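Next up is a structure, given as structure tokens.
Left out: one protein chain. Kept in place: all the others.
Each chain carries a letter (A, B and C) given by its place in the written order, and its residues are counted from 1.
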Amino acid sequence: MTLEICSTVVAIGVVLLAMQTSTAQTAQRARDLGFPFEGQPGRLNSITDVSGVEVGYATIVRGSGDLVAGKGPVRTGVTAILPRGKASHDPVFAGWYALNGNGEMTGTAWVEESGFLDGPVMITNTHSVGTVRDAVIKWQADTGKLNQPWSLPVVAETYDGYLNDINGFHVKPEHVVDALNSAAGGAIAEGSIGGGTGMICYEFKGGTGTASRVVRVGENTYTLGVLVQANFGVRHQLTIGGIPVGHHLTDNAPFSGGKDLYNETGSIIVVVATDAPLLPHQLKRIARRVPLGLARTGSSSGNGSGDIFIAFSIANSGAAGIDGSNTTVESVSNNRISALFAATMLATEEAIINALVAADDMDGRDGHSIKALPHEEVRTILRSHNRLVETSGR
Amino acid sequence: MTLEICSTVVAIGVVLLAMQTSTAQTAQRARDLGFPFEGQPGRLNSITDVSGVEVGYATIVRGSGDLVAGKGPVRTGVTAILPRGKASHDPVFAGWYALNGNGEMTGTAWVEESGFLDGPVMITNTHSVGTVRDAVIKWQADTGKLNQPWSLPVVAETYDGYLNDINGFHVKPEHVVDALNSAAGGAIAEGSIGGGTGMICYEFKGGTGTASRVVRVGENTYTLGVLVQANFGVRHQLTIGGIPVGHHLTDNAPFSGGKDLYNETGSIIVVVATDAPLLPHQLKRIARRVPLGLARTGSSSGNGSGDIFIAFSIANSGAAGIDGSNTTVESVSNNRISALFAATMLATEEAIINALVAADDMDGRDGHSIKALPHEEVRTILRSHNRLVETSGR
Amino acid sequence: MTLEICSTVVAIGVVLLAMQTSTAQTAQRARDLGFPFEGQPGRLNSITDVSGVEVGYATIVRGSGDLVAGKGPVRTGVTAILPRGKASHDPVFAGWYALNGNGEMTGTAWVEESGFLDGPVMITNTHSVGTVRDAVIKWQADTGKLNQPWSLPVVAETYDGYLNDINGFHVKPEHVVDALNSAAGGAIAEGSIGGGTGMICYEFKGGTGTASRVVRVGENTYTLGVLVQANFGVRHQLTIGGIPVGHHLTDNAPFSGGKDLYNETGSIIVVVATDAPLLPHQLKRIARRVPLGLARTGSSSGNGSGDIFIAFSIANSGAAGIDGSNTTVESVSNNRISALFAATMLATEEAIINALVAADDMDGRDGHSIKALPHEEVRTILRSHNRLVETSGR
Partner (left out) sequence: MTLEICSTVVAIGVVLLAMQTSTAQTAQRARDLGFPFEGQPGRLNSITDVSGVEVGYATIVRGSGDLVAGKGPVRTGVTAILPRGKASHDPVFAGWYALNGNGEMTGTAWVEESGFLDGPVMITNTHSVGTVRDAVIKWQADTGKLNQPWSLPVVAETYDGYLNDINGFHVKPEHVVDALNSAAGGAIAEGSIGGGTGMICYEFKGGTGTASRVVRVGENTYTLGVLVQANFGVRHQLTIGGIPVGHHLTDNAPFSGGKDLYNETGSIIVVVATDAPLLPHQLKRIARRVPLGLARTGSSSGNGSGDIFIAFSIANSGAAGIDGSNTTVESVSNNRISALFAATMLATEEAIINALVAADDMDGRDGHSIKALPHEEVRTILRSHNRLVETSGR
């Protein structure tokens, strides 16, 4: 994980802020606050509960004050999700879906056609998708990971231009390599980190979040994990635990107040990983359930939102038959798949709320400032609706 | 609207029940009970708030006791939605989406290709789709409503075989004609009526429901209405006003109790109508928002569910250019469409809950019995979560 | 196979014509005439070269003279394709694609969602799809072939209203049962038979046609077979062996002569079967290659055409895991699949031309008469372009 240290005194507070986010997050998850969720999470309640999945970040926070294109301030980054870890280039079965396509996820034509995700899933800001894409190819070529003579990387994005000098194109190939090379399993940071650094969700500080579910599928137990880059939502729609908390949290909502109550200009990228052996068409079914989780947080997926989702399964290693041989693969019966649909919905919901919970206040360009979700206020609202889980730890 | 009167004494109670449903529904809507919903409904809170839309039903309730295939008991029917009313055969722009395709909606290949819905949308039980489809063609041919030499009717379905003798194929062409000919605007019946007669939703009695929203789109005000045939859901997921009421309503849940918590074998058909001038690709966007409303009632759209949605706009009459002429049509800017997305989500949610609220208990084949949603218990739960709207009228 | 014998003397000629078609076809295939095709056909050059595939027909030819709706004349029928034969109800992996959706193929939402074709593929006339669909359900229920409590049959169509009393709805449930029960492997009849009875192709008599290819896929040899119901095309586009023979065959083209050179109002249904072990997303890829074969016969797929294709694999028996167990399935590597794409294209082309070659002249309602492809004239044209394969047998 890269955290760029800027050289100017002005930005020190910002750097500290970012580091604080990183360290603070272990204690700052939605369940810890008593927010209610359904279903059984995995050990870490993280996409990395799915065996072998690795996540890496490069976070670029630098400068403050007025926007000078090409100079900053910079609030952006790159997230890398490697389905079988960075040591493997064995493709995984995958499927994708766009709820609202005001966004980009490169490489999806080949995912759809081949049924495979061949390489990592990368997430960055909207205007750095190209840089990240070509840098992934270079990294694959340099490290012997190309399965065809060419590569068609999967790179997605959300827009951080409210805080970040997005037209300064501050993501560089080395950040991509850093995110890839730093990828690891285990507990991962959330909030303003990696591609999620400059993101805004329901007009609070958003960013990266994760969650997982463990489900019984017939005689088997499978894990399904979700990672989101959350950058969407209008305040009044924010819903936690079924309660429209956004109705009560009307302060510091910089985009609300216009006539168009539902005009959102953000986006959300969702990556779903599972160890359940699903075929490509089944993974597309998984991806189509992500909107159900999104809805549980209140969103109606506005026109300006790029809501694009990809799901993959780390089962069936070698399924691609790169050498041309027929392969033998395992598949969950459709008759038992529903629990995985529910897991997708529930883990998506929780990952979004985790992103909100983990992120701290952030200042960006031109005096723009985004506040973090006020934890205690939300707890108060939930308690007033008899929806707070009163945990012993608090 | 046809209500078949059966000749045997045994069935009288059933018929009365059905009639009671029909008359009772005016006082039995979710808002009247204080269930909370977002957004501004239209005058009737009905799909028929969209100017010109007509709805007709044929309801077939006959017999009781053990199933004798071909004899009964019969708990089924047909619903007809006519976008411009039964007097018109001017096609409307339309789009569709399947969240989970374990179901049927005929005619969608042509909707997708042409961008038009040419004829009514019909809804019936799963095994009577064919009869209804060909009967629509005959009705169109007999009444001069064919716009091509052939017709490709849109007929959808949900499964009523738990209560109904579905393999008795009791829907006949005359029921189709009755539903079409009885179609009318104004307030429409909900619950166990028309195609919704034998349906089950969250293991309570489901069926037909409707709702609408009025939204500002730039300088214009538009109405969007939804009609559902709701036959889906496992009890513990049922959510009303954001509260998982299903957790508390554990009695009379005939399909719960197995190992597979999320195994649903129902379906939901959703028809969205609007007077906003939307192009076909925009109506597909509308249809893709229906799952967001479904999610607000708790569903994760199980494998057994046929969740298929169609949206149409009654604006732009004459858009099909049947005579071959170029046409001029109006379109909402994508930049203002988000309010219609929210309306779709919200009206879908309310239409589902309205179906639950309107339906009464129903007995069907082989002693199968499905209970209605217990209104007062739900009110109690909502009140305990500070989510009941305490209306003056109660 | 049912061939209805009409009672009136007037119709005898028609019946004989139909029977002649049936018997004559063994000697009347495009290759026998020296028309050039690429690739290696299977033993019978038929969809039934794919092991276990069975095809059955019901052909209804009755009456002549002026149209009296409900009376006739009747020129229609039903075709049944059973992927694993009529004794099995084990679903097969499948995928579908619509090049132009002015047509119907019911059941596709579930094919798309589940990845399986569960039951036969039926083809009939446009206005009898419903009757056929519900009759298939009844047949499945009666014979214990339902894999879910409900069924979503795949029924496709093309329009025969130029010759047939299509609004007379002459296809009855018993014809469906006859087509299903008479299904068999081995050589199958082509031309004016089954669902193809009243069809017209490039303004010549069309109908049912078939062809197959045998291809090497890595170390394995697989068979891919195609069956078409061909009812499309404007005369001047007709291309055989790459030669635009339609330019020269200008007589007896009843629909040409208007201003719109490319206005076709027919359709083509294509069913592709293979024993290559392909997953659902790979079968969709197969279905998307059908247009390439269509193009080789000259078509540009006009607005009026319902060009809908389904592909299935008879490999991987038991893949559906009906009992809920995980299943193990085999899959061809994408890296070796291209030969199957070529086979699809080439067999589709040949099946269409086979349908044209097999069909004889047919008279229908209101004095409408459609001529058969003039074999010798085509041979002459091909010879003049050095494209006739001079076979020893002629």
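One rule holds for everything that comes next: a contact is a pair of C-beta atoms (placed from the backbone, for glycine too) under 8 Å apart; a residue touches a chain by one contact, two chains touch by 3 or more.
Quick caveat, the model's predicted, so the values are computed rather than measured.
Interface note for the absent chain: among A:I308, A:I322, A:L373 or A:L388, the touching residue is A:I308. The chain not shown here is touched by just one of C:L146, C:L292 or C:V389, and that residue is C:L292.
Although one chain is not drawn, the whole complex shows that of A:T265, A:Q282, A:N316 or A:N354 it is A:T265 that touches it.
Across the interface with the omitted chain, chain A contributes residues 98, 100-114, 126-135, 137-138, 141, 148-152, 155, 159, 161, 166-167, 169, 265, 304, 306, 308. With the whole complex as reference, residues 112-116, 218, 220, 277, 279-282, 285, 319-336 of chain B touch the missing chain. Contact between chain C and the absent chain runs through residues 38, 99-100, 216, 237, 239, 241-244, 259-264, 285, 288-289, 291-296, 299-304, 334-339, 341-342, 344-346, 384-387.
The working rule: only the chains that are shown with their structure count from here on.
For the copy pair chain B and chain C, the superposing rotation over Cα atoms measures out at 180 degrees to the nearest 5. Residue positions of chain A touching 2 or more other chains, listed in rising order: 285, 334-336.
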